[in-house]
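Coming up: chain A.
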Amino acid sequence: MIPVEFYLVVSTLLFFIGVFGFIARKNLVGVLMSIELILNAVNINFVAFNRYLFPGQLEGYIYSLFVIVVAAAETAVAIAIIMNIYRRKGNETVNSIKELKN
Partner candidate 1 sequence: MEIVELLTANNIIFVLLSMVILAGGLLSVLTEKLMHAAFYLFLTLVGIAGLYLHMNYEFLAAAQLSVYAGGILMLFIFAIVLVHRIGENSESVSCKKKGWAAIASFSGAVLVLATLFIYGNFANCPAADAFTESEVNMKLIGTTLLGTGKNQYLLPFEATGILLLACIIGALVIANKEKEEK
Partner candidate 2 sequence: MSEFILLYFVIIPLVMMGVLYLIPGEKKDLIRKTMAGGSALLVALAAYITIEFIEQRSAGATAPYLFTASKVWYEGFLNIHLSLGVDGISVAMLVLSSVITFTGSFASFAVEDKAKEYFLWFLMLSIGVFGFFISIDLFTMFLFYEVALIPMYLLIGYWGSNAKEYAAMKLTLMLMGGSAFLMVGIFGIYFMGTPDGAHTFEMVTLMESVSKNMPIEWQHIFFCLTFVGFGVLGAMFPFHTWSPDGHASAPTAVSMLHAGVLMKLGGYGCFRVAMCLMPQASADLGWIFLILTGTSVFYGAYSACVQNDLKYINAYSSVSHCGMVLFALLMMNQTAFTGAFLQMLSHGLMTALFFSLIGSIYGRTHTRDIRLMGGMMNIMPVLCVCYVIAGMASLGLPGLSGFVAEMNIFVGSFQRSVLSYEEGNWMFLIFTILACTSIVITAVYILRVVGKMLFGPIQDQHHASLSDANYFEKIAAFGLIICVAGIGMYPSLWTGILNFDLPRLVSLFADKTIVAPF
């Protein structure tokens, strides 16, 4: 059997890989991908905890399902926004959206 810690290690590493990507990526699509990594890392945790701690129940399971669904929705909207930005600015790097400043 595999101890639950191992899952947690994997998910931690994947989470911070995602964080790294989120901060370091210049491209909005890349940033979005990093978010997917983070979400998946979280999913692993949910699932692993569900499996190991409460095998009889399905809370983590269902939660991951919802996360997957919401991630899909989020990606769809985000990509629509990115397309829009691209059309407006001509590029889709993170620096191009700084309207908040000034």
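Throughout what follows, a residue touches a chain if its C-beta (ideal position, glycine included) is under 8 Å from a C-beta of that chain, and two chains touch if they have at least 3 such contacts; residues count from 1.
A word on the picks: all candidates are chains of the complex that A comes from, given by their letters.
Note that this is a predicted model, so its numbers are computed, not measured.
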item	value
Complex member in contact with chain A (any copy), out of 1 or 2	1
In the complex with candidate 1, residue positions of chain A that touch it	1-10, 12-27, 29-30, 32-34, 36-37, 40, 43-44, 47-48, 51-53, 55, 57-59, 61-62, 64-66, 68-77, 79-84, 86-88, 92-93
